[in-house]
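Only a single protein chain was left out; the remaining protein chains are all shown in position.
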Amino acid sequence: MSGEILKTISRAITALVSECRMHFLTKGIHSRAVDPSNVAMVIVDVPKESLESYRLEAEKTIGLDMNRIFEISKSLSARDLVELSLIDETSLRIKSGSLDYSLALIDPSAIRKEPKIPELNLPAKIVLDAGEFKKAISATEKVSEHIILKSDKNSFTIEAKGDVERMAFTMTSAELREFNGGEARSMFSLDYLKEFCKVAGAGDQLTIYLGTNYPGRFCFELVDGKVRVEFILAPRVES
Amino acid sequence: MSGEILKTISRAITALVSECRMHFLTKGIHSRAVDPSNVAMVIVDVPKESLESYRLEAEKTIGLDMNRIFEISKSLSARDLVELSLIDETSLRIKSGSLDYSLALIDPSAIRKEPKIPELNLPAKIVLDAGEFKKAISATEKVSEHIILKSDKNSFTIEAKGDVERMAFTMTSAELREFNGGEARSMFSLDYLKEFCKVAGAGDQLTIYLGTNYPGRFCFELVDGKVRVEFILAPRVES
Partner (left out) sequence: MSGEILKTISRAITALVSECRMHFLTKGIHSRAVDPSNVAMVIVDVPKESLESYRLEAEKTIGLDMNRIFEISKSLSARDLVELSLIDETSLRIKSGSLDYSLALIDPSAIRKEPKIPELNLPAKIVLDAGEFKKAISATEKVSEHIILKSDKNSFTIEAKGDVERMAFTMTSAELREFNGGEARSMFSLDYLKEFCKVAGAGDQLTIYLGTNYPGRFCFELVDGKVRVEFILAPRVES
């Protein structure tokens, strides 16, 4: 895979946890985890078509310290080709150019159980540039620690309220890549949203699914669509 | 106005105070304030010709928390068009692109009284690139906490003296944009000058008026001359 894919996967998971299970499935690489406070879930998928080469003897699950993988991935250039392989079922080996790195695996049973992916019936669907969302999130953090995301038939709004100020970003259907005009309104913690947005940059696509006082789904298409990262975030109760 | 004008105004004022009175006059926007220790004054003027559009029912004075305005202005691009308006005499509304921001006004009478602009008869006038001055200021701070600015018929000198070192930047008439060769010598605190210089960059014009052991005037022409920011700084006594 490219260095950028490894960096993207490891950044997405370390947004919520340090250790995770990683599944090497016939269809590709999959991982998911819930943060220690049970507020957010991350789901990462890299279909085998996104990989330069992918060879499995059998489907396999390993346990990994993703913080270390993320640290190593930062030394790789985005375009460097990176080879991952398992050594003796005990370590993961990462080779790239002159680099040869190996990391002891963690017993998957010692890692917190993986969450079930909840079935959510969410009326609003908003598709936009992840960079736009990131910019708005970063501006609102000066006003409040949580934001309201709302959608009605006309527009999608990101709103933050402070004691003496109010900030809103409103985007109409014409300013969004896709928008179904569904009715929704939920409040979320900015700390989590900021952490999610770190995986993405301008040009990446973000699809948001919202309900009213309901968890939201934030689905990023990353590395030219080669990596899919979804975050599910519990709402905060508006006081 | 452009995002850059709003950022420049708010950075200039927050160099000295956080809350200020802002006057919307027929001729344009004006504000001035003195820092809490009465050492420096800032005067900001944006003539109405520098604004894309300017509509007043009557001249109007409002009180603003400029720190918040500065924070918001940092999320704007320099070229973004920004619309300021008053809502119900209670808040200032700032619109730009998808952003809609409003901030409660402060009762102007609750803000420290505005200073009178002193009449200063200063013999030396030096016009130079603000970027050059900024670079010299930044170099001298390694040597001392205050600098001597002096002018004679040959040149303008920025001088700093430490225990074991001395640093001087000397510019002759040929190296300055304009210079009247007036005799002057005053010492100033570097902390203030560094703060002043933050409003400007290379290419901006700075006019300095100096006397001997007298306040100095530092007049910046910013945003292609659309904003005028003047700082007046009390001298320090040379020991």
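A and B label the chains in the order they appear, each numbered from 1.
Here, a contact is a pair of C-beta atoms (placed from the backbone, for glycine too) under 8 Å apart; a residue touches a chain by one contact, two chains touch by 3 or more.
None of the values given here were measured: they were computed from a predicted structure.
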item: From A:22, A:72 or A:184, residue that would touch the chain that is not displayed; value: A:72
item: Candidates B:27, B:142, B:177 or B:198 - the one touching the absent chain; value: B:142
item: Sole residue of A:56, A:78 or A:99 that reaches the chain not shown, by the stated touch rule; value: A:99
item: Sites on subunit B contacted by the missing partner chain, in the whole complex; value: 135-136, 138-139, 142, 164-171, 175
item: Positions on subunit A where the hidden chain makes contact; value: 65, 68, 71-72, 75, 98-104
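To be clear about the criterion, only the chains that are shown with their structure count from here on.
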item: Chain centre separation (subunit A, subunit B; CA means) in Å; value: 44
